[in-house]
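A single protein chain has been removed from this complex, and every other one stays in its place.
And now, subunit A:
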Amino acid sequence: MDSEDDFMSAVSSEDDILPDDSDNDDMSGAEDFDFDDEPDPDLGMEKSISHKRVAYDISFKVYQPGDIQKQQDDLINEVNMILDISKEEAAILLRYFRWNKERLIEDYMDRSRQVLEAAGLAQTTVGPPKLEVIPGFVCDICCEEGDGLQSFSIKCGHRYCVDCYRHYLSQKIKEEGEAARIQCPSDGCNLIIDARSLDLLVTPTLRDRYHQLLNRTYVEDKETLKWCPAPDCQNAIECGVKKKDLDKVVPTVSCLCSHRFCFGCILNDHQPAPCDLVKRWLKKCADDSETANWISANTKECPKCNSTIEKNGGCNHMTCRKCKHEFCWMCMGLWSEHGTSWYSCNRFEERSGTEARDAQAKSRVSLERYLHYYNRYANHDQSARLDRDIYHKTERKMVQLQKESGMSWIEVQYLNSASQALQTCRQTLMWTYAFAFYLARNNQTEIFEDNQKDLEMAVEALSEMFEKPVTDLADPQLKVEIMDKTTYCNKRRIILLDDTAQNLADGRWTFNVELSGVLGGNNGGPSNKR
């Protein structure tokens, strides 16, 4: 697979630099994990005891469509052999039991009748499905009859003409996206139509769609599996982090397609902020940020009753509609002190005005606090986007550079690495601001803010170097500087994420909101570690 080759070489320089972390950020995934032996894999934080792993690292495995198919086939074959039922029936049973093979076999041994019935299977065994022409047959759906009318039924014996059956199936598959639980068309019959019967009846396109849908239910039925949300990516990821752990860990996984996302909420990687904070933050931003910006830019609060007031006319003489307080829009002082100099306020030093402005300032603190974090969050978001644009230009730059300076392809890869580092670090930085917004001060926060500052400075410095014209980029000294800075950025990011993840796992952060799920332990106060 050549895309994988590209991928590996693209990150190779980072691998060289960061042996400790090479399997986290840019992990190709498939090799170093052994889920099969470990139904409930450790969360990364437990492994962080061994110094090889960083605290935010979690175990996961990427499956490609072939792997997903094979897993199902293996399970189906196993059940098919153990229980001596057909593969199609084994598949239906497995889907009914959400692919829990052990429970299926146990239940089936105990009470096969009930299990078969509940799963929508018949007790009887008949030959393979086939179309039949039965004399005197009348289709109960379309009421057609006639010699040579082909008909079909599954084991329940509810027989309908082939056209009606096909129409029914194609509607279920195409319009309703149903596959695993398509029942016999008869009223009250809950027998499931098996894959073999279906293959006999429908067109190849529909058959493909049907099997695609079946695969989808396999992934969706298993709690430890999730689809990679990247457009056009067909891979699935297995990860053992459970929903209840999400206040302790941010399970970032990375697909073979190089998309990095959170296994908990499927959003793009949002380390170090836990899923719940991310959810709150996004909601808050969607609700508030534009409004808050506008309020901040266009309104002031009444110095007396703190109602928010928009100045909608030219005159500085304001009368609060609510409390009838009269004040000057410019200095916020009492209007009565303005005498006759009505339309120009030059009374900045008056006491009443200063006090009013102080009060005003206080009431703005919470708004300003939010905007402080929001603006930085949004800035990194936007910068990441700009960096991405630059990256596309970089590709051209790299080609140009090869021509102009005689450097080889591999020699210009440092630009690629720098670009990737910028992307990931900015994404992390972005979320540090959302994280910080909800963070209550304790001993840990200072370290966090230092880490944040260091990473931010490094990223901005790298970003500046990265934007230099091609002629400068050819300078070997700048190349070394960029490479060093890239390494440094990645290192700072790891330090920050390691620290935040470790504290999250240990419950040492205090948030000014309650994390959904359990977060009881963290009121034990800051510990004196570090």
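Throughout what follows, a contact is a pair of C-beta atoms (placed from the backbone, for glycine too) under 8 Å apart; a residue touches a chain by one contact, two chains touch by 3 or more; residues count from 1.
What we mean here is this: contacts and distances are computed from a predicted model.
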The complex has one chain missing from view, so what does its UniProt entry call it, picking from "Hyccin", "E2 ubiquitin-conjugating enzyme", "Ribophorin II" or "Elongation factor 1 alpha-like protein"?
"E2 ubiquitin-conjugating enzyme"
Thinking of the whole complex, not just what is shown, which of A:86, A:183 or A:443 touches the missing chain?
A:183
Filtering A:87, A:101, A:158 or A:259 for touch with the omitted chain leaves A:158
Which subunit A residues would touch the chain omitted from the figure, given the whole complex?
140-144, 158, 160, 163-164, 167-168, 171, 176, 178, 183-189
